[in-house]
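To keep things clear, I will list the structure first and then write my remarks on it.
Of the protein chains in this complex, all but one are displayed in their positions.
Every chain is named by a letter (A and B) in the order it is written, and numbering of its residues begins at 1.
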Amino acid sequence: MKLPPALRRPAAVIGLTLLALQIVMIVFAPAISPYSPVDADPVASLQPPSAAHWFGTDITGMDVFSRVVYATRINLLISVVSVAGAFVIGVPLGLLIGYYRGAASSFAMRLFDFIQAFPIFVLGMALVAVMGQEIWNVAIVLAILFIPIFARLIRAEVLSLRERPFVAAARCSGASDRHIMFRHLLPNALLPAMVQVSISIGMAILLTAGLSFIGAGVRMPTPEWGLMVSTGAQQMILGVWWVSLFPGLAIVVAVLCFALLGDVMRDLLDPTRRPAPARAKRQPANTGQTP
Amino acid sequence: MLLGLRRRWERVPRALQIVLPRLALLVPQMFGVLFVTFFLIRLLPGDPAVLLLGNMATPDAVAQLRDRLGLNDSVWVQFLTYCGNVLHGDLGISIFTSNPVTVDLLERAPATLELIAYAMVLTVIIGVTVAVASVVRPGGAVDMGARVYGLAAGAIPDFWIGLILIYVFFTMLGWSAAPFGRIDAMMSAPPYVTGFYTVDALLAGDVAALTSAAGRLVLPVLTIAIVNAGALMKMTQSIFAGAWRSDFVRHARACGVPERVIIRAAMCNSLPPIITMIGFLVGFLLGAAVLVETIFSWGGLGQYAVQAVMNSDYPALQGFVLVAAAFILVVYLVVDILYELADPRIKV
Partner (left out) sequence: MMRETAGTPVLRIDGLTLVAETAEGERVLLDGLDLRLMPNEILGIVGETGAGKSLLARAMIDLLPSGVRRDRGEVLIEGRVLSQMTPAERRALRGGVVSLIGTNAKALLDPVERVGAQLVRVLRSHKRLPRHAAWAQAVQLLADVGIVNPEERAKAYPHELSGGMAQRVVIAMALIAEPKIVLADDATLGLDATVSVQVLDMLVERSRRMGCSVVLITHDLGIVAHYCNRVAVMRGGRIEEMAPTADFIAAPREPYSRALLDAAKARPVPSVRGVGAAGAPLLAIENLVKIFPGSRPGEQVRAVDGVSFTVRRGETLALVGESGSGKTTIGQCLVRLLQATSGRILFDGEDVTHWPENRFRTLRRQIQMVFQEPYVALNPRWRVRQLVDEPLAMLETLSAAERLKRVHEVLALVDLSTRTAELFPHELTAGEQKRVGIARALATRPDFVIFDEPTTALDIRVRAQIIDLVRDLQNRMQLSALFITHDLNSVRSLAHDVAVMNRGRIVEAGAMDEVFARPKDPYTRKLLSAELAIEQAAPPLGDRMQGVLP
């Protein structure tokens, strides 16, 4: 079978390769990492990269390479779970408030306005600080922050889709509200949301790392990229670059991977990149004749 | 009666017709923000009074605060008390600094605003120029560079790139100023006028202070701009490309209108959504400031918030969140008004 052109582009190849790399790191972390990710070794503190420690060691003597590999598990777990949660709640919510316009749906929109009036990082920081700095709390907070994004996206899609003539045509064919919502609107609205999923996972990785960096995320000695960057931050100015550099690169790679996959998905979905329908010049509608 | 009112309303200038309803909307929005910050603290298990005073508080002090917060009343009365306090500028006492939170925040706000303001300007300049250049000359060097940058910028954590910049430009090359605060430790801050050190130094004619303050700004501003300009560039690109491909641009070209005039016209058409983007950007910059200030020991609101998180200083955290949200709401308000002014199609 021939791959669609969108998957043959270099961006797609790089994105999929990076994804495969991360999956390998998640599944085979114990086999790949030469040291334990959490055992301190004060003797081997702050050693630069070498054959024994590829990425060097941090101030407590933990092996940076092993920790970077293991952290893939934590970081991707938090991001994927939070985005999945936001998707599962946000999409049906968006469908409902887009389809039924009433007091409840405008109330929901106002609520989202309030949530989104807060800078996302600031609110995340405050919520995690208040709820307690646990992995699951970080995931829950991110999910809460992302729900409005998905709900708004789907709502906006549904609002424009429901005015499309094919919905009116379905109604004339005797379709019920439920049939229209789930068979006509949802499949058409879902695909833009899939692009958002990819982008949001990248955002979640950055937010998780940022929260841990300022001490509002997971705690030591859990291997987590943002936390690792922060443990190296103090020594960076003294010339110890490896403790912060490598986990930071891991973040870049992970986010880049999902950004590329998002672009690929957008290409796959963009109707203008599909074989163009042969049709007559569309007549511009509603050109009134009144002077 | 109603008709008469409407007729009078229609005589009000268009700009005012846009501004006044938006201002009225700010009141319920602020109310919503207060609601969220109020319940933020109620999410915590335990006695809010103890949380707000810290573990070291005496039972007397706790009882006193319980009384003041009205904790013995219903939750709605408490909320109203809270709103009343906020309206009087009372955000509580910081556990960590023992100062009123309002005082702490006012003291630190100019540092953050100065940082954000310069970062904003740089971000917009980079984002918009690169976007326009890449759309006008597709496939050119700028376009290629923009593509790579757009992808990479969105993936770089700001706190990390800040550290890398410090390592390269301060530790390795020794070009930049030390990442410790807004001005050389040996120097005193210029006399307070605006709170922006660069502006105040300029007003005071203090060249040394100006150089130092400007030098200290370079790396943090660069850090924020590098990360955020990518996102702005990508969005501007897609908006501007939409205008650039539109029928009216093709038609203007078919009429022999010169390219630079066409670019300006396309830009005017892209302006409303770009203004909205820039508004959203302020929110992102405020979040970025929290991280970047910590790295550069900036001593602004962001660093204050991080200290509050680490010390479980809930009054300070609550106060910061409230002020940040209020600030963003005001920014959105300004953005909405500019948007409507920039687009004649919007009916009042």
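Heads up, the rule we're going with is that a residue touches a chain if its C-beta (ideal position, glycine included) is under 8 Å from a C-beta of that chain, and two chains touch if they have at least 3 such contacts.
Computed from a predicted model, the values in this text were never measured in an experiment.
Chemist: May I ask which residue of A:13, A:169 or A:238 touches the chain that does not appear here?
Modeler: Once the missing chain is taken into account, the touching residue is A:169.
Chemist: Where the complex has a chain not shown, which of B:11, B:88 or B:345 is the residue touching it?
Modeler: Touching the chain that is not displayed is residue B:345.
Chemist: Provide the residue numbers of chain B that touch the chain removed from this figure.
Modeler: 6, 246-248, 250-258, 261, 265, 268-269, 271, 342-345, 347
Chemist: Go through chain A and note every residue touching the omitted chain.
Modeler: 5, 164-166, 168-176, 179, 184, 187-188, 271, 274-291
Methods note: only the chains that are shown with their structure count from here on.
Chemist: Could you please state the distance in Å, as a whole number, between where the Cα atoms of chain A are centred and where those of chain B are centred?
Modeler: 23
Chemist: Applying the document's contact rule, which stretches of chain A touch chain B when the two form their complex?
Modeler: Its residues touching chain B are 11, 110, 113-115, 117-123, 125-127, 129-131, 202, 206, 209-210, 213-216, 226, 229-230, 232-233, 236-239, 241, 244-245, 248, 251-253, 255-256, 259-260, 263.
Chemist: Under the stated contact criterion, what part of chain B meets chain A in this complex?
Modeler: Chain B residues touching chain A: 29, 32-33, 35-36, 40-41, 43-44, 151-152, 154-161, 163-164, 166-167, 170-172, 179, 283-284, 286-288, 290-291, 294-295, 305-306, 308-310, 312, 314, 317-318, 320-321, 324-325, 328-329, 332.
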